[in-house]
Structures are given as structure tokens and as C-alpha cells.
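The structure is given below, and queries will be raised subsequently.
With one protein chain held back, the other chains of the complex are shown just where they sit.
Let's turn to chain A:
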Amino acid sequence: MAIDATEVPDLVERMPAFPQGVTKVLDLASRPDCAPKALVQVIEHDPVMTMKVLKLVNSAYFGLSRPINSINHGVVYVGINTIKNLALSIAAIGMLPKSNKAGLDMNQFLAHSLGVASVAKLLATHLGVPDKDATDFFVAGLLHDFGKVVLAQFKPEEFRHCLDQAAEQERSLHEVELESHGISHDEIGGRLAEAWKLPTALAHAIHHHHHPEHGAEDGGDGMCEAVFAANQIVRSLGFGDAGNPLIAEFPPLVSERFGNDLSGLMSVLGDLSGEMEKARLFTQL
């Protein structure tokens, strides 16, 4: 598809956010009594806004001594008004169209991303990760498929071809992408996160969400594995759709981390309909 990964950061600068996020940010920011937490909630449920805010707060503009993983963390460092104005400047670009030439349904995509985010956070708690770090798992889940938004926006025809092929042949989307064009959405998202100096664990979790064995760190807290597992769980539940028809079994690394295979872990987690319903609320306009 002749996509040059080094061009992606510049392309994404001009990329609008999801209509849900844009509409809510414009509404909130027009109210003088806008509660900071309401604004944070909107940003942290929009993959584009989240990515761009994390990009800014981790950029050389701030030179902060440690990487910033979450929107809340960003607010503590740079203040709510700077975050609000940044969200407004993103909203001013416009909105991602609900449908695109690639044929990726953006509402279904958002539902998938939010579902994976919620389940990744649940899995963090399941793994005994402290609450404050569990939010980082949510962010990783939200952003794991970011590369697909980039492809749908900037290489729609090539991406449509991949989506069609994956559906027809019942093959894994990232493998079709790799075979057709030499680069897949996980790598695009991961390289973007690296170029923008997002925290390493987050960049790895995005980059290696189909192959956690490449990104998991020895002694790490399991973010890569959790995003992989959450991705399969949400697809098994049939919640949302990001274009990949296949549900992958857990590789040994993931099974070891959770002490279970996919169906075993799903039984342990029990009924997730409440979580999915919460996620669905954020896909509504």
C-alpha cells in the first residue's frame, strides 16, 4: 500500500476525532461551569483525542521528567485549561466521518476499542495491578487499533482491499495487511506511539497486540498480554467490530500470565454485559 510509516505522524496531526468526542467537547467547553472530570471522561473515551493529548504532554514542549500515561496524569501536570483548549483545537479540525471509503464502520470500531479498553482494565485488576496503573491498561486497549483509523483515513482503498480479503478468506486482518502491503495496523499504531514518545509500555502494547510475545517485558505488569486477551474476549462477545474476523487462541505467554485459556478466562471474568453497556454509552451521540 506504499504507506510510509514516517509520514504517519504528520498525517495524524490533521486527523479529526470521533463525532461523539467532538460533539461532547464542544458542548462541555461552551459551559462556563464545565466540570474538569466531565471533560476528562470525554477525552479518555475518544482514541484520537487521547492519542493527541498524550502526544502533546509527552512532547519536547514539556520535557517532563517522566512519561505521562493517562489524561488525568496530564491534567495534573499541565492543567485542565490547557487540556481543554487542546481538545477544542482537535474538535476544530472536524469529525471523522461515520463511514469511509475503506468500509470501516467507525461506530463499530469505537465500540470495539472501548470494549477492549474496559476489559483490559478489568484484566489489570485481575492480575493484581494497582488501580492507578490499571488506567494505563484502559488507554492501551483504547489505542491498540489506532493504526486502523489511520489506514481508513489515509489509505482507504488499500485498507478496504485488506478488510475484504480478511472477511472473504476468514484470515487475520493484520496478516493480510502485512502480506499485501508490508506493514500492518499494529506496527503503524506502535510506530506512531514511539515517534510521539508515548510511554514505552503503551507503545509496545499497541505495536505487539497481535504478538504479545514480541512486546512483553520480563517482569512487566502484563499490559501486552492483557490487551491481546481483551481483544479476543471482546470479539468473542461480538461487541463492536474492527474488521478482524478471527478470534485467536491464547499463545503460551498469555495463557501463562492468566493461568487460563480464552474460554477459561472468560468464565472466570463472568458476565461482562454491564461493562459492555457502559462502553456502548460512549458510542452514542
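The rule is short, and it goes like this: a contact is a pair of C-beta atoms (placed from the backbone, for glycine too) under 8 Å apart; a residue touches a chain by one contact, two chains touch by 3 or more; residues count from 1.
Quick note on the criterion: contacts and distances are computed from a predicted model.
Asker: For the chain omitted from this view, which of "Carbohydrate ABC transporter permease", "Spore germination protein YndE", "MBL fold metallo-hydrolase" or "2-aminoethylphosphonate import ATP-binding protein PhnT" is its UniProt protein name?
Answerer: This omitted chain is identified in its UniProt record as "MBL fold metallo-hydrolase".
Asker: Could you tell which one of A:11, A:29, A:64 or A:167 touches the chain left off the display?
Answerer: Missing-chain contact among the listed residues: A:64.
Asker: Of A:35, A:268 or A:281, which residue touches the hidden chain?
Answerer: Answering carefully, the residue with contact to the hidden chain is A:35.
Asker: Give the residue, chosen from A:79, A:94 or A:264, that touches the chain omitted from the document.
Answerer: If we include the chain that is not displayed, A:79 is the one touching it.
Asker: Contact with the hidden chain only, please: which chain A residues?
Answerer: Considering the whole complex, chain A reaches the absent chain at 35-37, 40, 56, 59-65, 72-73, 75-82, 85-86, 89, 131-132, 135.
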